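Every protein chain except one is present and positioned as in the full complex.
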């Protein structure tokens, strides 16, 4: 029983609001990812769960218990920090054993538990080294090992991969996912990397400026972004967002027209579509103009136009070639278009 | 930087150190092998109304001439080192031969001036240094945990005992522990003993000096540790909290290991400074019960008639050897580290 609930959480430092009206209900064994740009309050949220930071308003429930005033050591959690927070004077073995020692787990169980964790994070060969004698990836695995040495109610991980190089990040990501599904422990994972979020999460929480923007499965977040922030934050390249007007199902903006959108809404709107959903075409396209740039991505070619003040990109066949300033037409079918309110940025539903 | 540029920048500093630190050490080594000239006596006749009486007096003219010829005195080899006011080799042999038990050997050796001073100096160094580290650490940890508006004033007043001139600081305490002073009177009241005086007993004098030493130096350790506490890596500290460590375990497993290099630094500085303990002995008028190596040298040089340069120099040499022994571990460590880097 390790449901974790955050009810109307607020965090303020003086006048500055770090986290605002945050509500989350995290199910047992769920892998929840907090995703957002740097400074949006992800770490703060996680640190409040851990008890490293006080809550200005609201309640945190771990199971059925309100834990607002419990110090970290009484919360039965474990946490992996961005820079690992290893004990530099202790060996790898002792680092991993540390939580057992200070939580008064009977001594005779230590070795077995530590060795199980050591094997899970594949550090058998480095047990007697000090953290300073390890590579970044190995240190990261020590931190991971220390977190899984006992079975806590909740795992917390604050950007655990951000100090690793790109290749190691991919393999460690897989390892974390694998460990979590084996251990079946509720996990809250913080990252600013959308790919990490998409690959790991059961549910993603997208945050910005201290507020939740959208909560949903990776697919939901990707397919139906709740607002322009989520739309532009998720996906690579970012979703094209074009300001224009809609009237009777026809969207118009400088240099482009899209007909047949299924909405009764009219007035100024923001239209969005993903570069990978659209394509170039010979004629009858929705956008036509001189090409601003042509980028070869390997698996695709990306064509970009200047549209008003913004850039609009479309991914197409990897063999497609065009010259800069050559006039090219792009096809933007209505099914791939998202509509957002021009003022609030909120999603406008289409039938 | 070329050798030439390096020298151009550093020569004044090197010259000052060579002339006033290195050369004096050599001068001390040289002087230690000489002793004062023997008195040249001259027989004169003092004639009075009742006839003449022969009188023996120091021949001042002859003495002056000899002193001018060889100002350091006459050559004495290493004898000064072994005489009774220094290493006292003969006396030690005799004491060991004639004493019944260890206690007696110890008591008799404690009566030899050099050993008395050496033992006090070492006791002071090795008792005060650890106490300073322990107290400094405790104060730092506690001050770090109090509300922040108190911290500034606490640091301000804490600096006083350390910054104030040792002689002045010890006088301030000395006047207070005087049996007519406020602390002295309070102690008499506390122990219900109107004749209690910290000056009377050698043991109490030692304790007083140790207390002074801790009072004087704990602020230094405190400030160093306090500054160190501000930089304890918060990730590691927070890991330990989440891992379940209580307040003491956080200190034991995170803070103390992190501050260990600072403790080594404080220990080194304190060993050097405490080994030259001197002013407090004057400030506390403690020389009857406690003398230090530095104090011995000082009194030799202060000898009213003629300063005992030879004797002072020999004690100085022995002290210098003591300092070097004290520093050896540090020197080795530094050299090893330097070689590893190079």
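Chains: A and B, in written order; residue numbering restarts at 1 for each.
Just so it is clear, a residue touches a chain if its C-beta (ideal position, glycine included) is under 8 Å from a C-beta of that chain, and two chains touch if they have at least 3 such contacts.
One rule holds for everything that comes next: contacts and distances are computed from a predicted model.
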Review point. UniProt protein name for the omitted subunit, picking from "succinate dehydrogenase", "Phosphate transport system permease protein PstA", "RsbT antagonist protein RsbS" or "Carbohydrate ABC transporter membrane protein 2 (CUT1 family)"?
Key: "Carbohydrate ABC transporter membrane protein 2 (CUT1 family)"
Check your understanding: Among the chains in view, which touch the chain not shown?
Key -> A, B
Revision key, fill the gap. Among A:36, A:51 or A:345, contact with the omitted chain is made only by A:51
Review point. So that we can see where the missing chain sits, which residues of chain A does it touch?
Key: 13, 51-56, 68-72
Check your understanding: Contacts of chain B with the missing chain: which residues?
Key -> 1, 3, 5-6, 8-10, 12-14, 16-17, 19-28, 31, 71-72, 139, 142-143, 145-150, 152-161, 163-168, 171-173, 175-176, 178, 180-182, 185-186, 215, 219-220, 223-224, 227-228, 238, 241, 247, 261-262, 264-266, 269, 272, 275-276, 278-279, 282, 285, 293-294, 297-298, 300-301, 307, 309, 312-313, 316-317, 319-320, 323-324, 326-327, 330-331, 334-335, 338, 342
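Just so we're on the same page, only the chains that are shown with their structure count from here on.
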Exercise for review: Just give me the whole-number Å value for how far the CA centre of chain A lies from that of chain B.
Suggested key: 63
Check your understanding: How about chain A: which of its residues touch chain B in the complex?
Key -> 50-52, 71-73, 75, 77-79, 81-90, 98-99, 102-103, 143, 146, 156
Review point. If you look only at chain B, which of its residues touch chain A in the complex?
Key: 233, 235-246, 249, 253-254, 257-258, 260
